[in-house]
Structure formats: structure tokens, C-alpha cells
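What follows is a set of notes on a single structure, which appears directly below.
Showing subunit A:
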Amino acid sequence: MSELQLPPSRGLSRRRFLGGLAGSALLLAGCGGGEGSSRANRTFANEAEKWRQYDGFKLTFVTENTPPSTGIKQLVDRGDFKNLTGIDVEILQQDLPVMLQKAELDLRSGGTTYDLIYAQDKPVTSVLADYLEDLRPYMEDDSLPQADGGYDEGTWYPNYLDVASYAYSDRLISLPYDAADAVFCYRRDLFEQYAGQFQSEFGYPMQYGPDTTWKNVLDFATFFNRLNASDPTVPYGMGLHLGQFAWTTQLDVQRMLYSHGQWREFDIDDVQGSKDPGATRWGDDQSIRGLELYKALFDQSTPDALSLGTVEVADAYNAGKIAMLTQYHEFAASFEDPANAGGGGRTAYDVCPKGDRQYLAGNGELVNGTNCGIGGISINAAASEDQKRAAYMFAVWATNVENQAENLKISGGTPTRLAVGDRPEVEQAQGQPYGTGDTGRVGPSQYPNALTFPAVTVGMADPNAVLGPKIPKFNQYVTIVANEIQAMCAGNSDPEATAKVIQSRTDELHGA
Partner candidate 1 sequence: MASLTFNGVWKRYDQVEAVKDLNLAVADGEFLCLLGPSGCGKSSSLRMIAGLEFISDGDILLDDRRINDLEPRHRDIAMVFESYALYPTKTVFENMANPLRLRKLSKDEIDRRVRETARILEIERLLNRRPSQLSGGQKQRVAIGRVLVREPQAFLFDEPIAHLDAKLRARMRGELKHIQKTLGTTTVYVTHDQLEGMSMADRMAIMREGVLQQVGTPHEVFNRPTNVWVATFVGDPPMNILNAEVQAADGGLVARAPEYTITIPAQQAAALSSARLTDNKVQIGVRPEALTLSSVRDPQHPIAGRIYAVQPLGDVEIVDVRVGDDRILVRTELGTISNEDMNAPVFLGYKPEKLYFFDAVSGQAVY
Partner candidate 2 sequence: MAVDTATPGAVLGTPRPNTPRARRYLAPLLLPAVILLALLSIYPFVWLIYMSFHAVGLAPGAPSEFVGLDNWQRMFTDSQYWASWGVLARYSVVSMVLEVGLGTLLAILLNRSKHEKLLITVLLMPMMMAPVVAGLLWQYLYNGTFGWYFWGLRSVGLLDEGTILGSADTALWAIVAVDVWEWTPLVALIVLSGLKLVPQDQLEASWMDGAGPVRSFFQVALPSIKGSLMIAILLRFMDNIRIIDHFIALTGGGPANSTKVLPLYLYEQSFSFFELGYGASIALTLLLVTILFGKLVVNRFEEREPRPSKKDEELV
């Protein structure tokens, strides 16, 4: 039974069962945004006064050590927020696993060390949804400043709000503030250089576009690896995300599987997920076909692919060791560094590959499967009413168009507001069209991340985007997936056995 339909009272009693301070804090929170606060429902003469109502407050924001967060930190450090509100914000940056550990420890135990939490959509929100404040009452609160342009779905990049803001209910628990969307990055210089040779060997042109399939990518990779065997200066084919960080491995496999008939891991709502996901689809024919494809790509990757995680694979790409990879669009900034192999306009960015009929089991739709990690700003539900209201002001401030644009300039951030992309200078920074469709772009660019925006806008839109699975044991689940896929790549088991093991372990995890 889905949690979505639960009446609020039941949700509360469940939380109360969790006990202690956290429970009572949530109880307060459940009573609505304004009540009990001395400052709620006050009227202010103007916007400036609204912003200053928490003058002298102090907020703590725990976040990941990504460029957009660093950008926000720079904005805060230079006094933008303090000047506006009089509120001090301490921004603590951590590696995501560490950040998650800290936040989880604090929130689960009813702590109020952090007022603001960087809520990565699945690793954080799926796990901590119950401890994050519902922001809807705040959005309707006239005594609080609100975002310019409102919060309509259409003001955000596609699906960002859905991914970041909901889990298990229609409570809106975070505002998207940075994003990592998968795009396809490849060495256009090499594609051009070897176009003829590839054509003669494979019988079709080596060109990339929205209709390029995973099978084509496999061909490209095979081609590069063959070249590499005789000339080590030519990069290997495909880069994968197999290193230490389980979540990115799951994403790596997920987008490939989703391309083929929009295959998803669980029979649950993709936006809200479920606390009780039931049996997984792993182990079915499509999952096995997908793993066969993944294994084939692995075989055309670098010899050290098993040790390369998201960061390391980017390093390898920059070092000229691989020719293509799916990568999160925030990495464009580093790819474009002229000192790097793919830098200075040698890299093209496009939407992720389409599924290929050869790897489709059944007859589903073939799409450009794209997934993401959207970082939202969430508020600790256990914090005091005034802290939460002050924190909300920060969330509004950090996600408004102005600051998103500013962040893009400072850090090469990844804006979440479509309006940022509409700005002339950003539009210009989206580079030259490249490839066979209208999503591909190539630099140079003033804001390198902007090179990916056309691809992101399509990739993250339906039907390409896969958002879930939002499940409470998400982190355990991705650990299982990553471990078994690593084992498969290491040659310890075949795709079918791997899919079955993932199935049995996942079902065991959920008691399904």
C-alpha cells in the first residue's frame, strides 16, 4: 500500500512513534508554517523589511563540496546574504557520503546542528524525508519573502522540482539549487580525425546525435580500443562510473536500462517513490539485456575501468585516456580547461545515447535515458520555528534566478532555474551546435557548463528522464547494485546471474 494516500494523522502518529524530540518537533511542524512564531503573520512595510526580520540570526548549512555550493559560499562570504538579511550563514562543505552521514546522524536523532541541509534527491531525501520540513506553508506565507517568478513547475529545469522536492508524499521538502545531470561527452576532434576510418570499418558515419544509440556507442568504443591496441596514444573507448561511490554506478547502469523501454527498478511512482517498494524488476529479461550491454561497454573501456569512479573517470578523460563518457554536466567546466586533452573546444556535449533495439527485450519505447542528482535545499524540521523561517529565506535567496546566474559566473555552477538559461550571455555561452541533432554543443564558452544546457533541457524532460527510485533503503540498494555490477565486470559472474543476485538481495532487503 502506498504511503501517498495516508491521512496526515497517521503520518504524525508514525513519527511520534519515532519518539523523542524529533517527534515533538515534527508535531510542531505539522501544525503549519506560521503558528507559534512571534514573527509569523506580521505585516511588513516593504520587501526589504521582510528580508530583515531575522536580523542577527545564525544559520548552519551542511552541503556537498561541489562547485555550485562553493559558489554559494562565495556569495555568502562576500556578504550578499548578510547585507540583505542580517543573517549569518555558516556553510559546511563535505564529501557527499560524509555529508550524508553527518546530516543523517543529526536529523535522525532530532538534532538541530544543521538548519539547512543539502538534500541530494535520492541519497538524502529518500532517506531523510520524514525529518525535512514541508515548505508549502512557507511558500504561501505573506510574511516571508518569496522567489521571483514563483515556484511553478515551469520555472525550473524540467523535472528538477519533482526529483528534488518529493518523497512518499506531496510534501514539498526542498528547493532545487544545484544539479548534476548526465550528458554525453565525447572528443569531437577524434571523431573528426577518424571519421573516414570508422566509416570504412563499420559502414556508417561516426557522428553523434540524439538518435545515436548505445549500440553505436559500443561500436565507437570498440573502434577506439582497436586503435589503442596498435597506438597507445589513441584513447580507449568508453568511460564508466565504477569506482568507490555506489550511487553513481547505479546511475550509470540505470540510464542505460531506462533507454530500453523505460525500464525501472521498482513498480513504484517515479516521483514520490514508496516506503514499501515491493519486489524489484531486476532479474527480468530487460535487466539481463541491459547488463549484457553494460558488460560489453566495460570490455571496450579502459583496462582500469573498475577503479574509476565519477571523479577518476573525469581525470582519465582529461588526461586523454578515454574518448567518450556519460558525465554530469557540472564537469564541463573542468573538461573545457585548455590544458586538458578534451579542453579548448575539443569536447562536444550532447544528450545521452538512445536505447537500441538490439538490446530491447519486448517492445517498449527507446529513449535517451537520462538521470541526475539534483541538490535541493531542505530545512531541518526539528529546528525552531524562527530558525526554520530564517532558513526558508536562505533557500529562497539561494535558488532565485539572480543568484543562480551569479553562481554560474562565479563557480561554473549548474543553475536550476530556466530563466538563467534565457539570459543573453548564458544563451550565448551555450556554444555552437554540433553533431546530428539540435542538442549537441561545442565550445569554447564563457560559462562552460552552459554548453550542456541544450542537452540537459532535453535529457531531463520526459520521456527521457528517470527520477527514482525513491526508497528509504536507497543507499543499501545502490550498494547492492554497485557491488554486483563490479563483480560482473571483474568477471566473477555473467549478466544473467548478476541480475538475479541483485534481484534476490534487493528483495531480501525489502522483505519482498
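The definition used in the following text is that a residue touches a chain if its C-beta (ideal position, glycine included) is under 8 Å from a C-beta of that chain, and two chains touch if they have at least 3 such contacts; residues count from 1.
Behind the choice of candidates: all candidates are chains of the complex that A comes from, given by their letters.
The model shown is predicted, which means the values in this text are computed figures rather than measured ones.
Trainee: Which numbered candidate, 1 or 2, lies in contact with subunit A within the complex?
Mentor: Result for subunit A: touching candidate is 2.
Trainee: Quick one: in the complex, what on subunit A touches candidate 2?
Mentor: These residues of subunit A touch candidate 2: 18-23, 97, 101, 104-105, 108-110, 242-245, 302-308, 312, 315-316, 319, 321, 473, 475-476, 479, 482-484, 486-487, 489-490, 492.
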